[in-house]
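One protein chain omitted, others in place.
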Amino acid sequence: MRPTLSQAVARLILLPGLAISIATLVKGYGDAGDGFAAGVIAALTLLVQYVAFGYREAERRIPGLRRLPVAAVAGLARALAVALVPAARGDAILTHWPPPGDSPVRLGTLELVSAVLFDVGVFLVVLGVVTGAVGAIARAAERAGGRA
Amino acid sequence: MILVISLVVAILFGAGAYLLLKPDLFRVIVGVVLVSHAANLALMGSGLSRGQPPIYPLPFSDGISDPLVQALTLTAIVIGFAVTTLLLGLVVRVYRSHFAPDLDEVARAEARREAELERDEVSI
Partner (left out) sequence: MIALAVGIPWVAAVALLFLDGRRRWVGWLAVTAAAAGFGTVAALAALVVVDGPREVVAGGWPPGVGIVLRADALGVAFAVLSSGVLLVALAQQVIAGVRSRTFPALVLFLATGLTGLFLTGDVFNFYVFFELSMIAAYVLTTYGGRARQTGGAFIFAVVNLLGSFIFLIAVAAIYHVTGTLEMRAVADQLAVVEPSTVILIAVALFVAFGVKLGLFPFHFWLPVVYAGARPTVAAILGGALANIGSYGVLRFGAGLLPRELELGAVALLVIGGASIVYGSLQAVSRRTAPEVLAYSSIGQVGYVLVALSVGGRAGLAAAVVFALVNSLNKALLFLTVELRGWLVGAAFAVGALSVTGVPPSAGFFGKAALFRAGLDAGDVAVVVLLFLGGALSFVYMFQIYQRDHWRPASATAPGGSSPLAARAIAIGLAMLVIALGVWPEPLISIGEDAASALLGGR
């Protein structure tokens, strides 16, 4: 009943989609990209799986998909922590390390700044909320005997 | 560019408004989403300027683009997303209680209920 073509596309798209999203995530601040965009890309990739396979099959194929809403809470906590740690040290909240002008620690072409940590939190929130909401609606619709 | 954006905003809003008037609840939601994107795009268009990235230290030689609209639009998109999720959840509940994802059906169910109430009242 689900078209094979979309399943094939969904299968093909899964890993590249996630890879692009992670690239967008870590390259933020040095280049175009940030946690929100990365989260949206990853969430869309996973949504394609939901649409192509139905939520049961998708959750069977991708272990941990059901647990992603938990990641949203973890991400929120992480973003809050990154925001509030400078406050504990006497700076304004959301002050990032290293300060503007200093050169950050480099790992190959990656620039490690604390803003990326914050963005990982944002990424997890977006991803967790989107997949959680879609999963919950799919389940509720099925309980209601819907066509979704 | 402004002209293109205004045209797209107009088309999005028009299409959204058209869908909002449909009886099918899913179409209504798509209509809301389209209208929300029309608003987001209008917000983007309101501060469109082309220049250097607004990253510290600022290049004072020529103009920098306006970062504020991007932040505003991002906020509006997130709000729109939350609202869409909420509406989808509501449709599921409407469906569960009326067994129809369709406003006409819902209205008929309401009318039946009202008629029953009227009968009860008359018999009292």
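Order of writing sets the labels: A and B. Residues in every chain begin at 1.
Keep this in mind: a contact is a pair of C-beta atoms (placed from the backbone, for glycine too) under 8 Å apart; a residue touches a chain by one contact, two chains touch by 3 or more.
In this text, all values refer to a predicted model and were calculated from it rather than measured experimentally.
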In the whole complex, what residues of chain B lie against the chain that is missing from view? 9, 20, 25, 28, 32, 35-36, 38-40, 42-43, 45-47, 68-69, 72, 75-76, 79, 82-83, 86-87, 90-91, 93-94, 97-98, 106, 109-110, 113
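Operating definition for what follows: only the chains that are shown with their structure count from here on.
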Go ahead and note the Å separation of the Cα centroids belonging to chain A and chain B. 23
In the complex, go through chain B and note every residue touching chain A. 56-57, 74, 78, 81, 85, 88-89, 92-93, 95-96, 99, 101
Interface residues, chain A side, partner chain B - complex: 36, 100-101, 130, 133, 136-137, 140-141, 143-146, 148
